[in-house]
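A single protein chain has been omitted from the complex, and every remaining protein chain is retained in its original position.
As written, the chain order gives the labels A, B and C, with residue 1 at the start of each chain.
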Amino acid sequence: MIKVVFFAALREQLNCSELSLNSDQLTTVADLKTALASKDENWQQVFANNALLSAVNHDMVHSEQAIKSGDEVAFFPPVTGG
Amino acid sequence: MIKVVFFAALREQLNCSELSLNSDQLTTVADLKTALASKDENWQQVFANNALLSAVNHDMVHSEQAIKSGDEVAFFPPVTGG
Amino acid sequence: MTTNTDAEISIQTADFSLADEVALLEQDNAIDGAVVTFTGRVRNQNEGKEVTSLTLEHYPGMTEKSLTKIINTAKERWRIGRVKVIHRVGELFIGEQIVFVGVTSKHRQDAFAANEFIMDYLKVQAPFWKKESTKQGNHWLDAKTSDENKAAKW
Partner (left out) sequence: MTTNTDAEISIQTADFSLADEVALLEQDNAIDGAVVTFTGRVRNQNEGKEVTSLTLEHYPGMTEKSLTKIINTAKERWRIGRVKVIHRVGELFIGEQIVFVGVTSKHRQDAFAANEFIMDYLKVQAPFWKKESTKQGNHWLDAKTSDENKAAKW
């Protein structure tokens, strides 16, 4: 299983802060994005946004990053702290 | 008359913090330096130091700066505040 | 939520005291002659809109990890002594403190550079998000390209 978390505008657009997915078919963050986007039209639109950032186990990563069972993957908009 | 003031190491080397000079023969800061250096051997040595800075009426100036009666001229070592 | 005052990083809802933070940076630290602080506060306007408050969300765990990396990079690049970064989360009103970065050093140039570097990277790498409340409603702030450019300069 992979734990997936969402933050800020993304969390609100999806109306979801956290979910778990079976990781058998998912080898990269890009695979995971595709799987999430296929849930419904809203998820598809939201994940069409190229500006979205991803992190695996609290480190910012690119879409080609490999993932495995037990990982925590996060998706969020560009950060605006400070 | 010209008021002349000295600061920090220079004040201690000259053992003088302030003096007044008749300005009739003095048209520039350089003239004033020459006049002061002629007082005795100690003053001559002290004013041979090229690093000395000068100010006229609280503004840093070069030796060619014109001076006139009523001016306050200061001599001091490079500054070390902050 | 970290509240240990000895830690270099604290993410907290509570306000902080600039004086107390600087006192901790200076305590038993007579080798560092320079202390540079940055404090970011909620402004009353942003891009022409009248702001009433900001609500800050973050990603617990990743926030601390990303700030630790930024601080460690600063320590590799400049000769600095102590560092403290505080970032508040939750709803903050006009004039309230949002973020504090304090850096001590033997020499001022290192303290200035490291402090600005930490802020520039915090702005583009640390997972915080601001939702702005104005009289016209609430909205999430967009990231600024200018912030990306500032971080890229270093």
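Basically, a contact is a pair of C-beta atoms (placed from the backbone, for glycine too) under 8 Å apart; a residue touches a chain by one contact, two chains touch by 3 or more.
Remember, predicted model here, so these are calculated numbers, not experimental data.
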| item | value |
| --- | --- |
| Contact set of the excluded chain (shown chains only) | B, C |
| Of C:49, C:79, C:108 or C:139, the residue in touch with the unshown chain | C:108 |
| Absent-chain interface as seen on chain B, which is shown | 5, 7-9, 12, 51, 55, 58-60, 74, 76-82 |
| Touching residues (missing chain, whole complex) on chain C | 17-19, 22, 26, 30-45, 94-95, 106, 108-109, 111-112, 115-116, 119, 150 |
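Everything that follows uses one rule, which is that only the chains that are shown with their structure count from here on.
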| item | value |
| --- | --- |
| Greatest separation from chain C - chain, by CA centre | B |
| Gap in Å, rounded to a whole number, between the CA centres of chain C and chain A | 26 |
| Mean-CA-position distance for chain B and chain A (Å) | 73 |
| Distance from chain C to chain B - Cα centre to Cα centre, in angstrom | 49 |
| For chain B, residues that touch 2 or more chains besides their own | none |
| Sequence positions of chain C contacting 2 or more other chains | none |
